[in-house]
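Some chains omitted; the rest stay in position.
When the chains are written out, they are named A and B in that same order, and each has its own residue count from 1.
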Amino acid sequence: MAVRAAVAGASGYAGGELLRLLLAHPEVEIGALTGNANAGQRLGALQPHLLPLAGRVLEPTTAEVLAGHDVVFLALPHGQSAAVAEQLGPDVLVVDMGADFRLRDAGEWEKFYGGPHAGTWPYGLPELPGARAALAGARRIAVPGCYPTAVSLALFPAYGADLVEPDAVIVAASGTSGAGKAAKPHLLGSEVMGSMSPYGVGGLHRHTPEMIQNLSAAAGTPVSVSFTPTLAPMPRGILATCSAKAKPGVTPETVRAAYEKAFADEPFVHLLPEGQWPATAAVYGSNAVLVQVAYDEAAGRVIVISAIDNLTKGTAGGALQSMNIALGLDEATGLSTIGVAP
Amino acid sequence: MAVRAAVAGASGYAGGELLRLLLAHPEVEIGALTGNANAGQRLGALQPHLLPLAGRVLEPTTAEVLAGHDVVFLALPHGQSAAVAEQLGPDVLVVDMGADFRLRDAGEWEKFYGGPHAGTWPYGLPELPGARAALAGARRIAVPGCYPTAVSLALFPAYGADLVEPDAVIVAASGTSGAGKAAKPHLLGSEVMGSMSPYGVGGLHRHTPEMIQNLSAAAGTPVSVSFTPTLAPMPRGILATCSAKAKPGVTPETVRAAYEKAFADEPFVHLLPEGQWPATAAVYGSNAVLVQVAYDEAAGRVIVISAIDNLTKGTAGGALQSMNIALGLDEATGLSTIGVAP
């Protein structure tokens, strides 16, 4: 029997990617699609790449419209998910693709997002230790941020195997879809093509506390994170360059062994053969995470680089993967490790 | 029972796209993968986006390697397909993604490609009048060129309904993958990013006689084609702007009616609602063809614009669509009208 899914926020990039994947999911039937400013418009005008849904019309985001589904995906601006979720009842699986329920520390939430903390839901990054158990049967899921997905998967094995010191340095490049579909001057094509630029430098990016939360859990001790995001001239993709000082006794072999072990049974995280490095083009539209690791003896650091598609594994694909687990489906249903390239 | 498929030329862009689609085709089992210079290499190093095939090793392109398959796809340089096809026997379905068997006129072949003409195979553009009948049960298929696919689908309804004069003007922009994976200086990223440039101007492009062949057949009279291809700073996609002088009595309504009728039952060709124009981004990785038409009364011309993905509908998707027909499968099996955007 089909799982009936509604998508709140179907006109944005996260919502559009989710619909692209849901259309290919054999167990899901797409129900209500809602928007705010775009309610009443044809999806064909807003998401012209989703031809099978071109004739669907967006409805307003209300409890009535979202009622009667098995799963409701929320792709809403930060701070709006709690009110909607409350009205949906405890038996509906609510998958929040926003930030509202990711952090455990209310103080960090308030510092980075402002306003009261809505709570903490099971965290939808199945590859982290213990995550699958928490997701199985869950009826509320907090989908991780795109950067924390790329960074946490790159570094948790190093922290889990106690290979590195607890201060990580991360520089990541993201495609522009990570900044959303709202029209802002600095996101114009004229501005971003041909340009690399940083933002949120010095610990200001809202994904920083989420990385700290995940890496500290893996390390069993507080980890500090220096995180610099940069905007790259491409629509999709995150390339995260992550490093930390190696602990004494670390060798290239111990590092590689830790990563081989961590990802051995993962359907989506792939440690590349030695000498091959991840490129975001190889995960375009795919749910795969490509990882490579190096030990720079001269600098005394372990460097891990991961590539994901920020909209797929970084948002909508990750959401679907967690939904599969929560509903008892095969985790990889409707997802693939095949990218669209070149 | 699965259809066993081999791909000769698996390291290039056409071969890679075909493998991407074959991996998602429910009736196909991927058999031998061959290359020339790349024989012996892991596919993971050549096509890193195809993770499920990463461990496969390319074999040399020989009759022995290609034997024992139900379908053999040839993604070879022009002029090499005939020799391979001959060795495969008449019962194997051979799908040639090169130009060798597209043209009916040997003189045109020799003029544009040089060397002797190898012959003419059933032409793999199912949407053209009569094409499906010729493809049903076929054991040899000539896959159309990418530009002729975009242009012929844009203009055959106008010629079929006798709406326009027999001299068409076409300017098309193509992504760089259309030029292949061989490293040439003018295709370097440094050269193509930020630049639009024409090539093969003045009727020199090899796809010109193929367009003339298709449009003349639709018109029932010789059609001349002025074709200017341009290279656009994007990896994939063709946007074809096609126009011809309207015949007397033509109105916006007669034009639209002809296109609605021509595409009414087509699974992949989609006439957009009035006022919405095709963008190549909407067909990225999809087998869809987006079309819109206008009648410019002041200039007295019918303008038709089509967008395709040159590697999908323009090459590998088109090949698969024709294979499905030849084998008696549902034409849309393993293909979709869903693009990857943004």
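Keep in mind that, in the parts below, a contact is a pair of C-beta atoms (placed from the backbone, for glycine too) under 8 Å apart; a residue touches a chain by one contact, two chains touch by 3 or more.
The shown structure was predicted, so the numbers you read here are calculated from the model rather than taken from an experiment.
Engineer: Total copies in the full assembly, please; the file places 2 of them.
Structural biologist: My count of identical chains over the entire file-defined complex is 4.
In the analysis below, only the chains that are shown with their structure count from here on.
Engineer: What angle, rounded to the nearest 5°, describes the rotation that places the Cα atoms of chain A on chain B?
Structural biologist: It is a rotation of 180 degrees, to the nearest 5.
Engineer: Report the inter-chain centroid distance for chain A and chain B in whole angstrom, where each centroid is the mean of the CA atoms.
Structural biologist: 35
Engineer: So in the complex, which bits of chain B are touching chain A?
Structural biologist: Of all residues in chain B, those touching chain A are 13, 16, 20, 23-24, 42, 44-45, 47-52, 54, 177, 181, 193-194, 235-236, 270, 272-273, 276, 279, 281-286, 288, 290, 336-342.
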